[in-house]
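Below is a structure I'd like to ask you about.
A protein chain is absent from this complex, but the other protein chains hold their places.
Residue numbering begins at 1 within each chain, and the chains themselves are lettered A and B in the order written.
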Amino acid sequence: MQGVLGIFSELDSTVHAIEALRKKRYGDITVYSPTPRHELEHALRHRPSVVRRFTLIGGLLGMTFGYWIPIWVSDYWPLVVGGKPVASWVPYTVISFELMVLIGGLSTVAGLFVAARIPRITATIGYSPLFSDDRFGVWVESPPEHAGAVRDLLSSEGAVEVRSER
Amino acid sequence: MASTLKPVDTLPPDLPSADVHLPGVKTYHQVNVDIRSTLHPTKAWFGALSIAILCLLVGITAWMYQIYMGLGVAGYEPPVMWGVYIVSFVFWVGIGHAGTLISAILYLFRAGFRTTIYRTAEAMTVFAVMTAGLFPILHLGRPWKFFWLIPYPNWRLIWPQFKSPLIWDVFAILTYLTISTTFLFLGLVPDIAALRDAETHPIRKRIYAVLSLGWRNSDQEWRHFSRAYLFLAALSTPLVLSVHSVVSFDFAMSLVPGWHTTIFAPYFVAGAIFSGIGMVFTILIPLRRWFGLKRYVTINDLDAAAKMCLLTSLVVGLAYLTEFWVAWYSGNEVEQSYFVARVFGQWWWAAWIMLTCNVILPLSLFVQRLRRNTTWLFILSLFINLGMWYERFVIVIPGLSHEFEPWQWTRYSPSAVDWSILLGSFGWFFMWFLLFCRQLPAVPIAEIKEIVPARLRALGKHTEPEYTLPELEG
Partner (left out) sequence: MSDTSAPPSGVRRREFLKVLGATGAATAAIGCTSSHVEKLIPYLVQPDNDNTVPGVSTYFATTCRECAASCGVLAEARDGRTFKLEGNPEHPLNRGALCARGQAAVQGLLNPDRYRGPRMRRGNAWANITWDEAIALLAQKLAGVQGAASVFLNRHESGAFPAFLDQWLSAHGLAPHLSYDPLLDGAVVQANLQSYGVAWPAIDFTAARLIVSFGADFLETWGASVPQQLSFADARARGAQAPRFVYIGPRRSLTGLNADTWIPCAPGSELAIARALVGNGSLDDVATQSGAPADALRALRSELESASPALFLSGANVRNAFELALAVNDLNRSHGSVGSALLPDRAIAAFEGASRDADVIDALDRMRRGQVALLFVRGVNPVHTLPAAAGVADALAKVPFKVSFSSYPDATSELCDLILPDNHPLESWGIAQPLAGEMSLQQPAMRPLFDTRATGDVLIDVAHRTAASSRFGMTSYRDWIIEQYPGGVRAFTAALEKGVAPGRVAGRMSAPRSTTAAAAATPAITPLAEGEFHLVVYPHPALGEGSGANKPWLQEMPDPVSKVSWQSWIEVHPTVAKRLDIVPGSVLRVETSAGHVDAPAFVYPGIRPDTVAIALGRGHTAYGRFAEGIGINPLTAVPVALHPGAGVLALSGAHAQVHTVDAFDELVTTEGSARQHDRGIAQVVPVTALLSREERSRLPQTVANVRMPQAENAPAEGGEEEEEYPGKPDTDFLPGLRSAVAADAQGELVSKNAKDRGMYALDHWSGMAKRRWAMTIDLARCTGCSACITACYAENNVPTVGAPYQSTRTPGYQGRPGANILRGREMTWMRVERYYEGNVEDSSFEARFVPMLCQHCGNAPCEPVCPVYATYHSPDGLNVQVYNRCVGTRYCSNNCPYKVRYFNWFGFGEANRTQYAWPEPLHLQLNPDVNVRGKGVMEKCTFCVQRIREAESRARLEGREVQPDEFTTSCAQACPSRAIIFGDAASPDWTVSHVAADERGYHVFPELNTYTAVVYLKKIVHPAPPEAPSGA
């Protein structure tokens, strides 16, 4: 895997670089930013995230468990307390709700991990510590033949630093 | 400043963060520098930490003594079967509500002042819930059997009794602890990444690297992160409301006069948020002073939080009045005699502490000058903590001591063991918070940058600003 990394110090020039690269279609673009910026999202035009599906499924699972376990347990040991029906769904709604939140929340995090591919153990190329400080980065995955053109484009868009990495 | 920003050609003018919250913060780099500068232990910090641990040790000793001797060493006086421990449990759970409320609900409402205070509030939440979770265990007659309340699989298939509000508690508290911890950690990940990138010490760098899960600030990560964060907020919002409602069910589901009432759920939630914000002030105001974070936690944010405090205080006050009205309107002699006893009985002073601290003093927040006076806010927050502890006291103890059976009416007075364990709980809480605030950013880095204007070529070339900024008010 190889490509060109352009480091920007201004937001708008980063956005312009992305727009330009998208027109040229040199290769996949990864944009680094110290903080999520809507401008960048707009420029990249991503599809909506898949995390929401995890949340939905997890929540439904939790809700089901929350009713199923108490009802099954009550019928397994049919003990009468306070003259209430042995398996009474009303109090179990609380359990169900809490489990919905719990499992829903945890599966959301799982979804994030899966979708964003974290935790990431291997230190990958094309990253600069500055991206968590105040610099923006554009990583263009491009074969060597395009590398020159990409570097020119990036520097013309105002990248403070442009380097090829492999 | 937004007006000065002229969009260059096709750049969409979608810069909500351009209207500036933090006049004192100019650049992203400054954020990193300022916030990283808080992450180093000082003598004062070590001193505070050792005091906290000392209190904790006192509490632990008291608890060991109580386990050995039996609960009789606490001040219980039947039929007052619940005492300081349950009072403190509800108190701490209440404290634990501001965090998620601020981080989740205000996030959904896009409240601007949320960004700077939410990390502190959330950490406070996690540690408060950790503290609260101890009390139901140490108030048990046989604490070593506490796991019987947890539905763990066993070969005899003996399970807890899911109709009991105490089991609901177990679920609610554990869920709340898990979710709020996750929420806190998730928000920390990009900041830890920032620390990692700036760290030079190899071992600390490695630790941060592990904690940051290899975060790279890439657009893929950011967009899934935002989604996940949003959904977690969406899940946490009903959770916050549910947790203290469930805690209130411990009382509302019983027959005890003064407990058995339908307003408890909203009443408790409002009280919880109220006390939580109180504790936020108690922690945040010294923090911003000692950590030199006044540019970040601005007086406007505190002002906004104070308004929320005022609102919840009014709700709580209304709840107090409603309780009395219900008692009068019900025509139930038992209920009425209890409420008379609450204000004029043996605990009249507790009731009046409650009313003064929770209803009367917060009215001062109608005055803007007081809202923006951090000293007053700090003093008031201490009163609020006291008042909210006594609110729970007034709910728990007079109700039990003035029940249906006049023959069993009784008194109650906490013993030294009760007080020691309460002290220990404060030690436990502050120990964790102190450990947190010097190791991990108490003010978010990445999210602050969202409300700091990004550098734009459109504004022309400018040099790195030097950090000689005027001292801010408050």
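In the analysis below, a residue touches a chain if its C-beta (ideal position, glycine included) is under 8 Å from a C-beta of that chain, and two chains touch if they have at least 3 such contacts.
If you're wondering where the values come from, they're calculated on a predicted model, not measured in any experiment.
Enquirer: Pick from B:Leu39, B:Ala233 or B:Met253: which residue touches the chain that isn't shown?
Expert: Of these options, the touching residue for the absent chain is B:Met253.
Enquirer: Among B:Glu122, B:Asp191, B:Glu403 or B:Glu447, which residue is in contact with the omitted chain in the full complex?
Expert: Of the listed residues, the one touching the omitted chain is B:Glu403.
Enquirer: Hey, which of B:Trp148, B:Trp290, B:Trp376 or B:Phe426 is the one touching the hidden chain?
Expert: Checking each option in B:Trp148, B:Trp290, B:Trp376 or B:Phe426, the one touching the absent chain turns out to be B:Trp148.
Enquirer: Can you tell me which of A:Ala87, A:Val114 or A:Val160 touches the chain that was removed from the display?
Expert: A:Ala87
Enquirer: Among B:His29, B:His97 or B:Lys163, which one is in touch with the chain left out?
Expert: Only one of B:His29, B:His97 or B:Lys163 touches the chain omitted from view, namely B:Lys163.
Enquirer: In the whole complex, not just what's shown, which of B:Leu54, B:Met69, B:Val210 or B:Leu321 touches the removed chain?
Expert: B:Met69
Enquirer: When the complex is taken as a whole, what residues of chain B touch the one chain not shown?
Expert: Residues touching the hidden chain, for chain B, are 69-73, 75-82, 136, 139-142, 145-146, 148-149, 158, 160-161, 163-167, 170, 250, 253-256, 333-334, 337, 400, 403-410, 413, 415-417.
Enquirer: Going by the touch rule given at the top, which residues of chain A touch the chain that is not shown?
Expert: Counting over the whole complex, chain A touches the hidden chain at residues 74-75, 77-88.
The definition used in the following text is that only the chains that are shown with their structure count from here on.
Enquirer: Express in whole angstrom the distance between the two chain centres, defined as the mean CA positions of chain A and chain B.
Expert: Roughly 28 Å, centre to centre.
Enquirer: What part of chain B is in contact with chain A in the complex they form?
Expert: 8, 10-12, 14-16, 27-29, 32, 151, 157-159, 161-163, 167-168, 171-172, 174-175, 178-179, 182, 186, 189-190, 193-194, 196-198, 213-228, 231-232, 235-236, 238-239, 242, 246, 249, 445-447, 449-450, 454-458
Enquirer: Note which residues of chain A are touching chain B in the complex, please.
Expert: 9-13, 15-16, 19, 30-42, 44, 46, 48-52, 55, 59, 69-70, 73-74, 76-77, 81-82, 84, 88, 91-92, 94-95, 97-99, 101-102, 104-106, 108-109, 111-112, 115-124, 127, 129-134, 158
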